[in-house]
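The structure under discussion appears below in the form of structure tokens.
One protein chain omitted, others in place.
First chain written, first letter: the chains are A and B, and each begins at residue 1.
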Amino acid sequence: MSVGFSLRRLRALFLKETVQILRDPSTFLIAFLLPLILLILFGYGINLDSGKTRIGLVVQDDSQAALSLATTFRNNRWFDVRTARSIEQLKPLIVNDKIRGIIVIPQDFGKKTEKGETAPIQIITDGSLPNTADFIAAYAEGLRATWAADRAITRGHPELVAKAMPVQLDTRVWFNPSLTSRYFLIPGSIAIVMTMIGTLLTALVVAREWERGTMEAMMATPMQMTEFIASKILPYFTLGLGSMVLCTVLAVMVFGVPLRGSLFALFLIAATYLLPALGLGLFISSATKNQFAASQIALMTGFLPTLLLSGFLFEIPSMPKPIQWLTVIVPARYLVPPLQTVFAAGDIWSLILPNVGIMLLFGIGFFLLSFLTTRRSLD
Amino acid sequence: MERLIALIVKEFWAMVRDAKMRIVLIGLPVMQLLIFAFAVTLEVKNADIAIYDQSDGHYSSEIINRIAGSPYFRGIVRLNSYDEVRDAINRQRVIAALVIDSDFDAKRQRGTPTTVNLLLDGRRSNSAQILASYLQDIVTKAGMPVTMADREVTPGSIRRNWFNPNLSYYWFDLPCLLVLVVSVSSLAVTAQSVAREREMGTFDQLLVSPLRLPELLIGKMIPPMAISFLHGTIFLIVAQVIFGVPFTGSLLLFYLSLLIYMLALIGIGMFISAISKTQQQAFLGAFMAIVPLVVLSGFANPVENMPEWLQLLTYLDPARYFMEISLGLFLKAMPLSQVLERLWPLLLISIATLGTATWLFRARME
Partner (left out) sequence: MAPGNALPATGTTAVPAAIATSVCKSFGGLRALDKVDISIEPGRMTGLVGPDGAGKTTLIRILAGLMKADAGDIHVLGGAPGDDLENLGYMPQRFGLYEDLSVIQNLTLYADMRRLEGAERQESFERLLHFTDLTPFRDRLAGNLSGGMKQKLGLACALIKTPKLLLLDEPGVGVDPISRRELWSMVSGLTHQGIGVLWSTAYLDEAEKCDTVYLLNEGQLLYSGKPDGLNATVEGRTLRLSGFSGRSRPLLIRALDSDTVMDGTLQGRAIHLLMAPDKGPDDLDFLDAGQKTKIEIVPPHFEDGFIARLGGGPKGTSELAERYRTVPQDRDYAIEARKLTKRFGSFTASDAIEFKIPPGRIFGLLGPNGAGKSTTFKMLCGLLTPTEGTGSVAGYDLMTARADARAQLGYMAQKFSLYGELSVKQNLNFFAGAYGLKTAAARAAIASVVEVFELGDRLKVDAGTLPLGFKQRLALACAVLHQPPVLFLDEPTSGVDPVTRREFWMHINGLVEKGVTVLVTTHFMEEAEYCDEITLVYRAKQIATGTPDDLKALSAKLSGLADPTMEDAFIALINEHDRQEAEGPGSKAA
């Protein structure tokens, strides 16, 4: 090569890339519309901690105790109750997704309660939605136990309380006392957006240069490959951070998600993650040199693992072993915990730094790979 | 008729012979089947929990033993101070910590109400919450005769899970994944089909042939339809044979619903194809369509848990109806009348999307 790295050429390439980004509607789509859609959907759509679940209630006993318990089920913040005379009446409703469970207060409920025996109620759940089924069972039982304890106290039988409620679980949730799921989903959607920008968009724009023949013309100028690669990284790095900022501002301002950590930590984490994301994008594009293939591979190696295997929606320890091993090589796996921590908990460096370190290593690895595959040659 | 058949045959060959399309057709579904089916579970298993037992008595040990014996928990980390507990949660070594007060056993012995403290990591609130309900179950049963300690029975209630007695998550996941897989592959194929011909210059060639627009559209619809039937059937078999998910409803109804669902989805794909100039745009368009389609379907979260206004939006999502039908036919032997209740909105959506796509094609022929 006759001349070395030139900042002037880098600046020119950088400006060119910026103009192209500004003119391309698909960049806009990914960098601004996608975060918006994700935030709205994740902010509102996916939350298990929400409103009332519709259930059916069958009261087969007309004792005072049964009616009192039935009232407890009707008036609480978890259930929206529809009363019926028999289980048979409610069965079509449960098949038809109109209700998710049935609570049956049996015939001898009042009698047994009066005698001081345990009077079990029957909880029927819609097993086709296992999580909802568990919630209904847990909350219905909780309501019943509370009712029994209250009754024991008001009746002046405090010794029965222990029997009615053997051990109470006093649950406190750190970082997110109201258990609002958008608190952890929104950091997760930042991960998705940065992956899409870092990996997918970068893979596409580099593949486009190969496809349209502009790469060929550029390679015949004194341009250095390092300049070219740097000119691709810088704008998308900036765009990725910009999109992260947009997500954060929306999350904090619109969705009221707390940001307990420092902005410095947030930027450090996001910036480090963009390295492996961009590196992967560059590697894919120089290996395929074709937009369609690049987009599909970016989807399979970037987007899907980030969505499924990063632990943001689905718990990694719950997965089968081979898939748990697979998650070790998913860079986003090391992004999601520190990101969630910075939002919900604060700057817990003992958690942040190891993850940042691993992401850095991945970044270096992918960059080495893409430098090895991007050669100044059409062969 | 010859024209239509020729077009359909060509579409099939084009799909099968193109290496890139094979990625979409085979790579994506295989990946979805393998990784989704195993990874995509909202069940929480093998969680790590910290225990700070200040009581260290008979009752507290019983609770700990029960936790250790539960499949939901993998590692139990014994800690000896609040600081350690804080650190373990902060660093996400554990997702939850159970703190048992020093007077726990004494109180139990006296028969006074006792409390166990549970600290959860709110950064992962969903999983933490699910774990909390498991733990509630465990501590409630502590102190009861072991024979009564199975999941069906709690002291005050008898629980029965209809349609899925053991609450297997696969029984829920696979019928839903079926919907996702047929949606993703058919949408991708449809959205690409016309955009690809536009980019390669063969679209003009089609338009100057005597093929009429309806023929053209039908020809473009059949292959994604066939793919979805193939993928659907494979999933139907795999779900039953490998994952043991029962199929209790009518197969006929299943395929009828799949057909109508596909019409709606292909309409969306055609719409994207019609407005895209390049494959790139078609790809991004399909991607942008799939995200809300899936999120609003009720897969990750039951529709009834969404806020009102979002629930209204789900009525526009064809995947919502088909997911209910799929779960219903797999597990609940959903009867004809109830399937029809979900089919007519689906039919309306298909007419709307296909109609718009056709109109757009006519308008954009120029």
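Everything that follows uses one rule, which is that contacts are C-beta pairs under 8 Å (C-beta built on N, C-alpha and C of every residue); 3 or more make two chains touch, one makes a residue touch a chain.
It should be emphasised that the depicted structure is a prediction, and the values quoted were computed from it without experimental measurement.
Write out, one label after another, the shown chains that touch the chain missing from the document.
Looking at the entire complex, the absent chain's contacts are A, B.
Sort through A:D24, A:D108, A:D150 or A:D347 and give me the one touching the missing partner chain.
A:D24
Considering the complete complex, identify which of A:N75, A:T154 or A:S377 is in touch with the unshown chain.
For the chain that is not drawn, the touching residue is A:S377.
Of A:N75, A:T154, A:T221 or A:S350, which sits in contact with the chain we cannot see?
Only one of A:N75, A:T154, A:T221 or A:S350 touches the chain omitted from view, namely A:T221.
Give me the chain A residues in contact with the hidden chain, please.
Residue positions of chain A that touch the missing chain: 1-3, 6, 8-9, 11-13, 15-16, 19-20, 23-24, 212-214, 216-223, 376-379.
So which bits of chain B touch the chain we can't see?
Spelled out for chain B, the touching residues are 2-3, 5-7, 9-10, 13-14, 17-18, 200-202, 204-212, 365-366.
The definition used in the following text is that only the chains that are shown with their structure count from here on.
Just give me the whole-number Å value for how far the CA centre of chain A lies from that of chain B.
Computed from C-alpha means, the inter-chain centre distance equals 14 Å.
In the complex, go through chain B and note every residue touching chain A.
Against chain A, the touching part of chain B is residues 20, 23-24, 27-28, 31, 35-36, 38-48, 63, 74, 87, 89-92, 108, 111-130, 132-137, 139-140, 142-144, 153-165, 167-169, 171-172, 175, 279-281, 283-284, 287-288, 291-292, 295-296, 300-302, 304-307, 310, 324, 327-328, 330-335, 338, 341.
Would you tell me which residues of chain A are touching chain B in their complex?
Listed in rising order, the residues of chain A that touch chain B are 26, 29-30, 33-34, 37-38, 41-42, 44-51, 53-54, 92, 94-97, 100, 118-135, 137-138, 140-142, 144-145, 148-149, 159, 161-177, 179-181, 183-184, 204, 290-293, 295-297, 299-300, 304, 308-309, 313-315, 317-320, 323, 326, 337, 340-341, 343-345, 348, 350-351.
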